[in-house]
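See below for the structure under consideration.
The complex appears here minus one protein chain, its other protein chains still in place.
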Amino acid sequence: MPLREPEVVRHSPAALANRLFDCRVQTIALTAGLTDADATVQSMEDASPAKWHLAHTTWFFEEFVLASYAPGYLSVDPRYRYLYNSYYDAVGPRHPRASRGLLTRPTLVEIVDYRHRVDDALRGLANGSLPQSALDLIELGIQHEQQHQELMLTDLLHLFAQNPLRPVYRATGDADCADAAREPKWIDFPGGRFDIGHAGAEFAFDCEGPRHTLLLAPYMLANRPVTNEEWIEFIVDGGYRSPQLWLSDGWGRVQAEHWQAPLYWEQRDGAWWQMTLSGERRVEPAAPVSQISYFEADAFARWKNARLPTEFEWEVAARAQPIAGQFASTGRFRPSPAPPDGQTPLHQVYGDVWEWTASAYNAYPGFKAAAGAVGEYNGKFMCSQYVLRGGSCVTPAKHVRPTYRNFFYPHQRWQFAGLRLARDAT
Amino acid sequence: MPLREPEVVRHSPAALANRLFDCRVQTIALTAGLTDADATVQSMEDASPAKWHLAHTTWFFEEFVLASYAPGYLSVDPRYRYLYNSYYDAVGPRHPRASRGLLTRPTLVEIVDYRHRVDDALRGLANGSLPQSALDLIELGIQHEQQHQELMLTDLLHLFAQNPLRPVYRATGDADCADAAREPKWIDFPGGRFDIGHAGAEFAFDCEGPRHTLLLAPYMLANRPVTNEEWIEFIVDGGYRSPQLWLSDGWGRVQAEHWQAPLYWEQRDGAWWQMTLSGERRVEPAAPVSQISYFEADAFARWKNARLPTEFEWEVAARAQPIAGQFASTGRFRPSPAPPDGQTPLHQVYGDVWEWTASAYNAYPGFKAAAGAVGEYNGKFMCSQYVLRGGSCVTPAKHVRPTYRNFFYPHQRWQFAGLRLARDAT
Amino acid sequence: MPLREPEVVRHSPAALANRLFDCRVQTIALTAGLTDADATVQSMEDASPAKWHLAHTTWFFEEFVLASYAPGYLSVDPRYRYLYNSYYDAVGPRHPRASRGLLTRPTLVEIVDYRHRVDDALRGLANGSLPQSALDLIELGIQHEQQHQELMLTDLLHLFAQNPLRPVYRATGDADCADAAREPKWIDFPGGRFDIGHAGAEFAFDCEGPRHTLLLAPYMLANRPVTNEEWIEFIVDGGYRSPQLWLSDGWGRVQAEHWQAPLYWEQRDGAWWQMTLSGERRVEPAAPVSQISYFEADAFARWKNARLPTEFEWEVAARAQPIAGQFASTGRFRPSPAPPDGQTPLHQVYGDVWEWTASAYNAYPGFKAAAGAVGEYNGKFMCSQYVLRGGSCVTPAKHVRPTYRNFFYPHQRWQFAGLRLARDAT
Partner (left out) sequence: MPLREPEVVRHSPAALANRLFDCRVQTIALTAGLTDADATVQSMEDASPAKWHLAHTTWFFEEFVLASYAPGYLSVDPRYRYLYNSYYDAVGPRHPRASRGLLTRPTLVEIVDYRHRVDDALRGLANGSLPQSALDLIELGIQHEQQHQELMLTDLLHLFAQNPLRPVYRATGDADCADAAREPKWIDFPGGRFDIGHAGAEFAFDCEGPRHTLLLAPYMLANRPVTNEEWIEFIVDGGYRSPQLWLSDGWGRVQAEHWQAPLYWEQRDGAWWQMTLSGERRVEPAAPVSQISYFEADAFARWKNARLPTEFEWEVAARAQPIAGQFASTGRFRPSPAPPDGQTPLHQVYGDVWEWTASAYNAYPGFKAAAGAVGEYNGKFMCSQYVLRGGSCVTPAKHVRPTYRNFFYPHQRWQFAGLRLARDAT
C-alpha cells in the first residue's frame, strides 16, 4: 500500500467521507454537456473515454474498498472487474487498453447509475467504523479519482481536436489577453544540502518518498514558464528544423511525425490558432505554452542557452511558495498569462501548466513499492519517463504539493505541459 | 453516370418519389434502439459508424442531386461535404476513412435533423418537373442508400461483437432450429452459350453490364448453401490446420490472424456460440454458414472435392428462379435453415447469405465507367476483389437481381457471406 | 504433378540430360562477377538472394528427383531441406522468407559445391534407366530453374538499385538509341470462338491448361509496347497526380509510396536516368517502359483512352507470331527499341518486357492442381494476382510460349514488366 504508513494524518472518518463524496460529485460535474458518444470514443491509445474514466474510478473503490471492507457486498456487475481494470495484473485479466473505445455499452447513463450504486455502498460503509487501512484506501481512491478528473479533461480535448468541427467543451466568456508577456527574470537559488521528497502527516503517493538528502549546486530559475510568444520565436527561428537543438530520439519524432508547432496549433493566414476546451482560439501570446513534449521543451531550452531544471531544483524552489495558481476549479481550462510581479519571486509554480523537468522518473533511494495490487500504482512505471511538476489548469485544486511527481514519456504531447527554464548559477 | 442510359425504365416521378421516401424512412427505422455512442464508434477501418452511414447517404443526395438540380439550394453545413464524402476524388478532399469514428459531433440527433432537412429539399424538388438525368440520380441514390442499410447492420454487428457484454441489437423471439440439415443435392446445368449481365429497362449498376455472351461447360450446383453443421465437420477434420487446402495468401491469413472458425464463432464447453444481431446464440446447425472469407469458402470447397461456382454459372442458374428469400424485411437478421424441398430446384439463391463465387471482380467486356464523380461508384474497385451473388438476410428486399454483383476482398470476413458448392458435370 | 500427363512429348532421356546440364551451367554463368556478398543480401522480402536461387533450384532436384529415384542417395546436408524449401508445405517447415538474406553461410563457394555434388548425382541417375515420372520431374526442374534464372537477374537489379554507388552487373558496350520511337499502329483482330490454353506434346505448366473454348469480341492491339517516351508524356501530363486515372488501390499506393515514375527512374537536371543491370543510364526514349506495376499500366491505358488486353486476346494474337525477340541470351538485360516494321504485324510480342494483361490469374475451367508437393507450384497462388505474357529481356530463350502465364500482384514493380495497349474494335 503506497501510503507512508507511520506518518499519514488520521483525518476524522467524517471529514474523509465529505471529501470523498465531494470528489465524486465533481467528477460527474465534468460530464455536463457531454453526449453519450463524446463519453465513449477513444481518440488514441494513450487516451481513454470519459465513460471509462467514470467507471474505472468507481471500480477502484469497488475492488479495493468494498470488496474487502463491506461484508456481503455484491458487485454491480461482475463483468466490470474485467472491463474497468486499468493495469493491475494482480487483479486479473482486463479489457485491452486499445479497445476501451469500442464499449458503446454500458451507456453513459448506466455508468452514472453504476457510480451512484457504488456511492451508496460507500456511504453505508462510511457510517460504520472502519479500520485505518480502509480509510487509507479511501484516501487513495480520492487522489486517484482526482488524477482521472484531469485526464478526462485532457483526453476530451484530444478527442475534440480530432474533429474538424472543433467542438466546444466549455464556453468561457472572457476575452484572451493579446498583450506581449513581460520579459522573464532569473531568480537565484543557493546550492547546498537539501532534503527531498515527502515527509509528514499529509497524504502523498509512494513515489514521493522516501525523503532523502542530496546536494545541489547553485542555480537560477526563470520567474515564469515559457510563453507562447517565445515559442513562436523558436518556430520562426527554425527550431523545428534544426537537428543540433534536439535529442536524437526527439529529432526522430520531429521528422517521423512532422512536428512544426505544439500539438494543437495551426497556422492560418499568418496567424496561429490553437484548439482548446473552449474550441479553437487565437494563440494567446503571454500565456504559457502547453501541449508540448519533453523533447520540445528540451530543444527549446537548448535554443535559449538554458536547460530544464531537475525535479530537485524545482522542489526546493517551489516549497517556499504558497500552493496557489490557476487550477481546474476556475473552469477556464487553459493556461493564463502570468500575473503582474508581486509578492512571490516565482510565478505560476502551481497550476496553469505542468513543467517538464530534466529528471528521469526513477525510484528515490530506499523506495519500496507496497505489497498487493495497489503497489502497482506507481512503481512499475519507473522507466523511460520524465518527471513533471506543479500541476496545471486542469488539475483539481488541493491535489498537488511541492513533492508531487507527475510523469510521462518524453514524446507525449497531449498533456497540459510546458516548461520553466533553468541555468547554472554564474 | 453508371446507369445504362438507353434502357432504364422511366418510372413515373411520383412512383420514384414514393420509393425514395420509403427508403429514407426505412434507414431511420434501422436506428431504433441505438444510442448516440452505438451510432458513432467505428470498430475497424473496414466498417463505418451508423451515424456516418446516415449522413453519407444524405450527402449523396445533396452532392449529386440538390447541388445540381435545386436552384439556390444551400447545403445544411458546407463542412459536411468534407466529412461525409466517402471516396469520390472528383468531389474533393475528404475526412480520412480511419477517422470516421472520431466524430462524436454532429450528434445522432443532429444527423437525423440533417436527413430531414435534405428530405424536405428533395420533396420540394420532387414536386417540380425534373429532367431524366435527375431522376436517374435519385434512383441511384435510393440504390446506394439500400446498400448502406445493409452495411449499417453488418457494421453494427461487428461493433457489438467487440463488446464482451454481447449487446443485443434486435431481440427476436423465435427459437432456433436445432435440427440437422438435409443432405445437399447436386443439380445439373447444361453447358452452352449464354448471355451474361444486365439488359432491359430496370435499374442496374454499371458494373452489371454490358450484357455479353460467353460459353459455359456443363456444371452442377448444390441445391442449398453450405450449413453450419458442415462447417463444424470441416473444423473438426482440421480444416483450419491443413495448408494444402488453402490458397497461399489464405494460409498466411489463417496463421497471422489465428483463424479457427467463422468470424463470430466461439467454442465454450464443447458447444459453438455465435454473435448475432440478437446477441450471442447457439450456432444453428441447419442454417447457412456466414461471416466467412473467400479464403475459407475456397478451402472448404477444396476439402469437399468441389469448387466455388463462377459468377456466370451462378447467374445462369439463378435467373430461372423467383427472387424470393429471407431479406432484411423479415427483421430476423440472421440466416435461416433451408426450407423443405419444394418447387424450386435451388434453395436460398436469394437472401440469407451472399455466396462467394470463384470470379475476380473484373470489368465485363466493353465496360466503361461513367464520366464524372458517380463514375467512381464501381469501376475503380475492379481489382483484387471477388464477386458475391444473391443478397443476404440483411439486404433490403427488392434490392438484388440475378445480375447483381457484390464484391469484397478475399480476406474480409465481416459480411453475411457464405458459399454454395459447384462441380464440373461428370 | 503439374504436367499434362497424356500429352507430354517423350524426349529421349539423353536429350533431356543435355538440356538439364546446359541449364545448370547457364545458371552458374549468371553469377560471374558477383561477390559472395552480392549473392547473399536480400534487398526486400519479395526478392531473394542469388545464393538462395542457386541453392533452391538445386534443392528442387534433390527433393523431388534424387530423394525418390536415386536409391541410397544421401542429401548433401539435411539442413538444406529446411533452408532452401521455398513454399512447399507438403515438404515441411522452412526458413522464413524474410530471413533468406541472413544466411551468410553456406558461402557462395559452398553453394556452388552443393550444386556440383547434386549435378553429379543427377548425372549418375541420367546414365541409368528412369521411369517417365522421373523424366517429367527433371523437365519440371529445368523449367523451374529457368524461372529462377530470370528472378535472379531481376532481384540483383533490385539489390544494386539500393546502392548509391550504382554497381554494374554487366557492362554492355553498345550505345543506347536516343531516337524517338515510331508512332504505334493499331492492328485489328477479329472476334469469334477460340481455343485457349496449352495442348499438345510439349511441356507446359499445369496452369496453362486445360485448353478450353471461349468467345472474343473483335479487338485491336498496339503493334508494339508502350515506350519510355510515351511514359514521360504521361508523367508530364500529371499521370501520377490524377486520381481519376487510377484504380482505388493503385491510387492508395501512389500516395503511400510516393510513386512519381517507374521504379528505377530518377530525374536529375531535367533528364531522366534509370538504374539497369549495366549501371545507371539515360532513359532510352524508344525502348519499352519497364519496372512498372499493374496499377501504373492500367492508369496509363486509361489516360490513353485505351485498355489492357485480356490474356486471351493476347494469346490469340501472339500464337500467330514466331517466338523470337530479345531474351536473356543476348546479355543486354534491358529492353530495346522496337525493330523497324517488318514481316510481323506485332513487334516485341516475346522478350523485352512482360506485358501486363487485364486478366486476374485464375484457374481455367476444369483446372486441377496435381497431387503431392509439386501441386503447390502454381495453383495456390491463384488469387489477387494478374497475368503477364510474353517474357522479357531477362527470360531464358526457349522458356516462353504463347500459352505461358506469368503472374504478379498488381502493386509489384520490380519485374521487367511493361504493357501493350488494346482497344475494342470500332
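Chains here go by letter, A, B and C, matching the order in which they are written, and residues are numbered from 1 within each.
In this text, contacts are C-beta pairs under 8 Å (C-beta built on N, C-alpha and C of every residue); 3 or more make two chains touch, one makes a residue touch a chain.
Owing to the predicted nature of the structure, the values given are computational and were not obtained by experimental measurement.
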Partner chains on view for the chain not depicted: A, C
Identified contact with the non-displayed chain, of A:P167, A:P225, A:G250 or A:G351: A:G250
Touch criterion as defined above, residue of A:V109, A:A180 or A:A217 at the omitted chain: A:A217
Hidden partner chain, touching residue among C:S75, C:T107, C:S133 or C:Q412: C:T107
For chain C, residues in touch with the removed chain: 35-41, 43, 79, 82-83, 95, 99, 101-108, 159-160, 162-165, 167
Absent chain, residues of chain A that touch it: 87, 89-90, 193, 212-215, 217, 243-244, 246-251, 294-295, 358-360, 362-363, 365-366, 376, 380-384, 410, 424
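Please note the rule applied: only the chains that are shown with their structure count from here on.
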Co-neighbours of chain B and chain A - touch as defined: none
Central chain (by mean CA position): B
Length of the line joining the C-alpha centres of chain A and chain B, rounded to whole Å: 47
Whole-Å gap between the CA centroids of chain A and chain C: 59
Chain B and chain C, separation of their C-alpha mean positions in angstrom: 38
Junction residues of chain A, two or more chains touched: none
